[in-house]
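Only one structure is covered here, and it is reproduced in the block below.
All protein chains but one are shown in place.
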Amino acid sequence: MQYFEDFKEGEVFVSRGRTITEADIVNFAMFSGDWYPLHIDKEWASKTPFGERIAHGLLVMSAASGLMPVTEMAIVAFYGMDKVRFVGPTRIGDTIRVEAETVEKKDKGELGGVVTIQQKIKNQRDEELVLATIKIFIAHKK
Amino acid sequence: MQYFEDFKEGEVFVSRGRTITEADIVNFAMFSGDWYPLHIDKEWASKTPFGERIAHGLLVMSAASGLMPVTEMAIVAFYGMDKVRFVGPTRIGDTIRVEAETVEKKDKGELGGVVTIQQKIKNQRDEELVLATIKIFIAHKK
Amino acid sequence: MQYFEDFKEGEVFVSRGRTITEADIVNFAMFSGDWYPLHIDKEWASKTPFGERIAHGLLVMSAASGLMPVTEMAIVAFYGMDKVRFVGPTRIGDTIRVEAETVEKKDKGELGGVVTIQQKIKNQRDEELVLATIKIFIAHKK
Amino acid sequence: MQYFEDFKEGEVFVSRGRTITEADIVNFAMFSGDWYPLHIDKEWASKTPFGERIAHGLLVMSAASGLMPVTEMAIVAFYGMDKVRFVGPTRIGDTIRVEAETVEKKDKGELGGVVTIQQKIKNQRDEELVLATIKIFIAHKK
Amino acid sequence: MQYFEDFKEGEVFVSRGRTITEADIVNFAMFSGDWYPLHIDKEWASKTPFGERIAHGLLVMSAASGLMPVTEMAIVAFYGMDKVRFVGPTRIGDTIRVEAETVEKKDKGELGGVVTIQQKIKNQRDEELVLATIKIFIAHKK
Partner (left out) sequence: MQYFEDFKEGEVFVSRGRTITEADIVNFAMFSGDWYPLHIDKEWASKTPFGERIAHGLLVMSAASGLMPVTEMAIVAFYGMDKVRFVGPTRIGDTIRVEAETVEKKDKGELGGVVTIQQKIKNQRDEELVLATIKIFIAHKK
């Protein structure tokens, strides 16, 4: 279990990969209720600059959250996110991974502290897809 | 279809509701791969300050994205998010809705402009659950 | 395998049961994209004459289709439906079953014929939920 | 919100599109429990006149229901359907849309009235897939 | 309904087929939480001896369980399995079927008896994928 004390500024975690499939996009459109045609209408998407359906931004972030070792962290709560930028499209068949660097730690007293993680979600060609600053409230080691 | 020109600063959209069920939490844990026990282990969650399983932050944001009238907007791309804060827990059986105020518009030239929306996700008791600044790139009216 | 020749007018098939759960309603709202609040907003539904969320009509018909012994029938194509009436609400936790009577057979030549089935979908209290006349194109025995 | 008074005979609604994917067919087979091999057995389907797996009729109708602007309608209940005909196959990768014409309105007194909608579900080549007469009970404007 | 008395040693049941799709693998990874990259990372899998993503062993067994006529059997409980061997990979697009031979019956008294079934799961090229000895507790005919 990784406690507040165990996070080190400058440390980088690189995740395993997950291929984003057509099924994932369909499943996420269903779950979220976001049926924007860029995601689920092949004909419509073929006429956009992307030329084809692409994944929802929140799909990519959700998949990334599961690539992080969350069950190994002593998380108290998800505090928030800053400066999330969707910088490149995730296409059907792309394989994403997360590079996550601990950039800041703020002790908040007895309960724990906020760990700030700079997250880069990349594809198999090392292109950046999403950049996000993630803030998680982590417990102190007891 | 709502173009860049149609967004007005200060205008507020209030969405319909969606009840977040145990099935939604199970489905989102499955989709994201985030099996943090606060979300899916009833025994573990009962010993936290929340006292029970609560929804993932990104679940709530994903569900909120589908409550927005996205298929009515001339979206070019999801630009990003700023200052996302998870300020209250979403419990099984809570019904969420979105209040979204257009707070800024920046013309970016020929392709369209960035519309900034201040999003508040609330429950049926009017408690704030998530606050987020959403930036969407919207096309010009042709 | 049940061919056109094997269907007898007047014969009745009674299916096993399936409990319609909250998860089914959530899953069907997701699949269909039909988020009408009567199905997925607990607060809204509590103020209707039904007093609670009820299942989508097409959910009940879809579940019923899987309760029919379709993999035992020599189906060429689903021809159509007549006079479908949603006569009672399906509530969370209700268990549905199908009573299906063969009411007509029309030979259509070499390929097979159309078998008309009068379908009653009922709950565990024997209340009728959906009535439908189903027409299936069934192959001849070779 | 669209009330009984707001429907006009002769008015036509044309929906956005939705691409029906292999994942949709798998998901609908799972949901409905209808595993007829024409839908989910590639080998078996390749020997039929269709030459490949096709979507379930009720899948197409369910997806169409979510393409209709149901959350904008003051629906009291789904009344029924008449003369549903499956006139063409929906293949993997086809994009469906709905053309819906209001063809009749019958006031039923205080609660509202029945609006009859002639629904045509078409693919990206304008071929008709499903024809259906849909009857919805719509509330009066208060 | 098939009771203990109705099973005959030496009798073989051959199931219909089910094509295992990319969506099935994604759905099973999600359900089980088993995201081993051989199943869901296209890049990683391409460097293994299999050359591509393959289905989880338990996915194939789960799908096979639904190809068995379980709703026709008077099952009291699933007793267990012996000597399960995953002898060949199930690739995306392969169509599986089950060949199940009753190899032993043991009366256990009033409640019923244990029927042992030797199960072979094969693909469309008749290659064996999984071999398993399945033991089911079946009720006596009353």
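Which chain is which? They are A, B, C, D and E, in the order written, and residues in each are numbered from 1.
Note that in this section contacts are C-beta pairs under 8 Å (C-beta built on N, C-alpha and C of every residue); 3 or more make two chains touch, one makes a residue touch a chain.
As the structure is a prediction and not an experimental result, all values here were calculated from the model.
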Margin query: Looking at the full complex, which residue from E:S62, E:T102 or E:Q118 touches the chain that isn't shown here?
Written below: E:S62
Next item on the list: Return the single residue from B:N27, B:T95, B:T116 or B:T133 that touches the missing chain.
Entry: B:N27
Item checked: Residues belonging to chain E that touch the chain removed from view -> 18, 24, 27-28, 31-38, 56-59, 61-63, 65-68, 70-71, 75, 77-86
Notebook entry, point to check: On chain B, what residues meet the omitted chain?
Noted result: 21-23, 26-27, 30, 35, 37, 40-44, 53
Notebook entry, point to check: In the complete complex, which positions of chain C touch the hidden chain?
Noted result: 16-19, 21-24, 26-27, 66, 93, 95, 124
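By our rule, only the chains that are shown with their structure count from here on.
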Margin query: Looking only at C-beta pairs that count as contacts, which pair of chains has more of them, A-D or A-B?
Written below: A-B
Check: If you average the CA atoms of chain C and of chain D, how many Å lie between those two points?
Finding: 15
Check: So which stretches of chain A touch two or more other chains?
Finding: 18, 21-24, 26-27, 30-31, 33, 35, 37, 66
